[in-house]
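What you see is the complex with one protein chain gone and the rest in place.
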């Protein structure tokens, strides 16, 4: 068989987004599904749930990499719950399983995912999220997007340029 | 949305099965797909590849929980590679993500998966695999099956009786 | 500096040992400390606690690789708690951190540790624990010992013959 694999894009972000941020996440999910990409996320609420709801509404596939032991902790729009039981060490799996990451809002958990992605050369597109500087110098590794469509455009474009994790 | 979730069944086993064992694995994969279950496995060769090949041939969904960092290490019949990077600590995720486990052949890695499943009260169905005894007494926790259809029957039946991981 | 490293030996086993098994574990801990080996374990109760108690009584060093997030979950004889938060995926870390493993009693968690150790070519010495057979043939990879001193003798001898994890 070996049919063409779909692209997998991670959506990461906080569990308590503003209603505007939740709308951004839902629209990112919708747009990913329209472009036939699989959405992977941490499987819980907030940005993760909004993105899965959007993707599901458009018939997309949604995967939730859960920290705990109970598949029922997944938000109702996760179609495929992956039950890790490894707590927030699962954050690194969320980003490694994707060819690009879209970060929306988010607190320290999201920051750890951004850091793990950048460490692994997986592109990160940011919508209203963290800004980094190291030793007094701004770090521009997070690619900024102004809206959900631009975020998805950039994420999918970047997976074209560099084959997924090719060097590892 | 919240459409009915498909059942997820793990197929575990060795990377160097006999040709007969590979046939068993392929038929287990076919049968799981015919029954509309999602197949989850460790994503690599041998029993894992044979099972994914069978499931794919029948149009089923296949997930590979990979130990390493490269999604291209997945066998060609894995549609959704989950890239953990946590080595064989990923074994516990393979079984926790399933509502039942079918073990075919296998060496110590498979034995660790059987043990993790039993520790988590996830039913294990065995086709030509390990036999356990503890302090002189045989342990009959692995449910024996004589052929692939019986293995899949038992796996799907057991997910009916006890709701997936209900107590955790 | 680079002073000679002490040997690290894992003691694994159940949380509900019989009083006789707890005595075996305590004596194993004592003997490891007398031989100047570091004891590593899963950090919780039962066999783990008895072994740490024995080692501490003889002035030995004890390390507990904890599954949860709270260092206070360690038994009181753990001097160095390692807080993993990765649940029972930590089992593989317990055995990988040792040059040999002594298994006493134990249920499925212990079985998963035995399997992970054997998969990684780390010698396992068994005192009243699991017996394995694979496809009708007994697997004699677990080295049997009749008493704590013999178990510790064998564990330390095996770390001499094969340098720790040399092949990896």
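Think of it as A, B and C in the order they're written, each chain with its own count starting at 1.
Keep in mind that, in the parts below, a contact is a pair of C-beta atoms (placed from the backbone, for glycine too) under 8 Å apart; a residue touches a chain by one contact, two chains touch by 3 or more.
Keep in mind that what you see is a predicted model, and the values were worked out from it rather than measured.
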Omitted chain's touching partners, listed by label: A, B, C
Option touching the unshown chain, where C:79, C:133 or C:149 are the choices: C:79
Hidden partner chain, residues of chain C it touches: 1-3, 5-6, 8, 38, 53, 56-57, 61, 63, 65, 69-72, 76-77, 79-86, 89, 92-93, 96-97, 120, 164-165, 168
Missing-chain contacts mapped onto chain A: 86-89, 92-93, 105-109, 111-112, 114-116, 118-119, 128-136
Absent chain, residues of chain B that touch it: 69, 84-89
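Going forward, only the chains that are shown with their structure count from here on.
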From chain C, the most remote chain by mean C-alpha position: A
Averaged-CA centre spacing for the pair chain B and chain A, given as whole angstrom: 27
Inter-chain centre distance, chain A versus chain C - centres from mean C-alpha coordinates, in Å: 39
Sites on chain A at which at least two other chains make contact: 69, 84-86, 89
